[in-house]
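Showing just some of the chains, left in place.
Chain nomenclature is as follows: A and B, assigned in order of appearance, with residue numbering initiated at 1 for each chain independently.
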């Protein structure tokens, strides 16, 4: 392969909201300062290697539709390297300096574990070279523990001890290469950790195994000096009928039970959030108030569809809510925004890959700008402050300090009579919020 | 009111599966022994006072449809006592000796808290008299913290400190009367604990308040010597857009975070389970393996409907799965099966109340009988045992003991090569299961 992968596509520049150029940013201006930080430091965008370079357009009822010019139809190491080069050209043109990968996306599976590891080493060394002289680094790495049939009953929760061992070996290696490439986080997405039916499942035993596995991962990470954050990515179902990391609260419950709460944060994916019955904002806030907001998989689903559609998020209101959590969290570094999103199956032009990312980046940037407007206006936070003002009293403070028992409360209730209850002002809050969009 | 409330209805008897008599049990035979216990001791049925005696048939688009002959159209204390008498006649005819109530179901709300408490005392004293000489006792009591407009923003999580105090006073009193009546459990269902929109909500502060409230409840319970179990009843939404006790895992996460895990168990409701995206069996098993299966609200929803329909459970397969969890748990005493279920709005004959309960009781009884068949057959548990056999080895035991690190696992994985993975045998498991129905 000679020359550029994306010959007609220039480096994408910021041209402002009035631009009609599809290949330009209208809202994302990397070095512009918003709320005290550069946009790129709030947003820390990352390209998902699997969707962008391994997505084929195949679905359960359809064959692949994407035939990128640089693909030669093989799953060889040379093809893996060529794809990696395309990835770097893509990031450079887009102006994004983070990427995310599964071990098996970037390098072909071998006939044995040793061979797979050797393949991975070769491609990783090549990626390392490409990284040199650039600021590009992995946002995170992860091990693909769901594609191979050996993982059909789970990886850490497989009923077969040999699979548990194999998964451990794969995670060990994936942490190593993430560390080697300067990755800042490592993600666990347990696509097969869960059950298809409780009729054949010992749920307690499987969860115990998962805890042992995570404990060993923590120990190994420390042993090799990898300081990146370990992240669990909740998802309710698909591919497994019921996954153990259903949502943020379920994942936190698991971590608490097994004494792992301090060692992990969460990678919240918007589409996973809505599939679990929550808004994305809910999941982000649940993670945030538990000190566990580690990373965001920036995508969206379809409100009428019951599976993961992994679309690029283009809803401006939604993006503003996401950024509200991020700003309240003071940013999410060393985490970032990984575009775990894919082109629609019918989008088959090379250009479409750029359009999709530009759209996704602009939407998040617009969300950030809207949050700045909300913060400057101040009336939304003032509305919340007032709502809880009755607890900002001496008695309120005592309650919050855990010093007030039921007898005292009953006495107060008798003394006070029927409490006055103010309007929740939801319509006003929504009006203020929408005015910032 | 003179004489019987249910004049044409005899004491309901067991007549066996071939009976065509709608007013007879075909499967529930209270004193018959199954799996080492009497059916009534496995099942510990309870009548839900609110649905059975306060349900009106009203819905968001429709006026009440039930005009029971004993109702006089008032919400007076004398009417409250008359209803309580009807409740006891109903239980006696049905052969059920437990009941559940909210404070405000059984006695009218007064103009002040003191008046409400006095009303409650009068009705409770009357109920105590009715209990005398019978084995009938409350399975549990609870405080109704969702109906009155003062609770529109929550009770323990209200933004108004006066409401927090009022709720505490109400719970204090409800625990006292439950204790006085010999109740075995006390339930918290936080219908209004949650949010309508995050735009006007400080979720962290509200959850902190809820934890303080529960802590005070634990202290008060101990202070007055009430040994009943405290139970949280998870529900995802409705009436509140998003409730804090979303499901079993979320509730456990909350209890763990605030150091309350040992003090509470869960009251799992099947319809709430399915609304949260899980099967009822999943929620029961989640509670069970965390030592938190305290009680079951035996009802069901409609798989195509997105709100709580509170129907009597008549699905035999579902009932068998529920009983499987109960039998694995060794029973759920001091908890039981509360029929948190209501007649359809269009069912307006007094007789229908009996038919609904008989159907619900027979279904659970049939479930228990099916579990006995499964246990005797043994092939389902054997299928599970075999599935995990590779962990019943020395190396498996070491993993389970937390002694095996990633390096050792990698060595094993290299040594073993590609692991063999057996069929999950789901279709066989389902065949065995269905054969027992």
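What we mean here is this: a contact is a pair of C-beta atoms (placed from the backbone, for glycine too) under 8 Å apart; a residue touches a chain by one contact, two chains touch by 3 or more.
Predicted model only: the values in this text are computed from it and were never measured.
Engineer: For this file, with 2 copies placed, note down how many copies the whole complex has.
Structural biologist: 4
FYI, only the chains that are shown with their structure count from here on.
Engineer: What is the distance in Å between the mean C-alpha positions of chain A and chain B?
Structural biologist: Using C-alpha averages as centres, the distance is 36 Å.
Engineer: Applying the document's contact rule, which stretches of chain A touch chain B when the two form their complex?
Structural biologist: Per the stated touch rule, the residues are 112-114, 149-150, 152-153, 158-166, 168-169, 171-173, 196-205, 207-209, 212, 215-217, 219-220, 236-237, 242, 246-247, 249-250, 252-254, 256-257, 276-279, 281-282, 285-286, 289-290, 321, 380, 383-384, 387-388, 390-391, 393, 395-396, 399-400, 402, 404-407, 409-410, 412-414, 416-422, 424-426, 429-430, 433.
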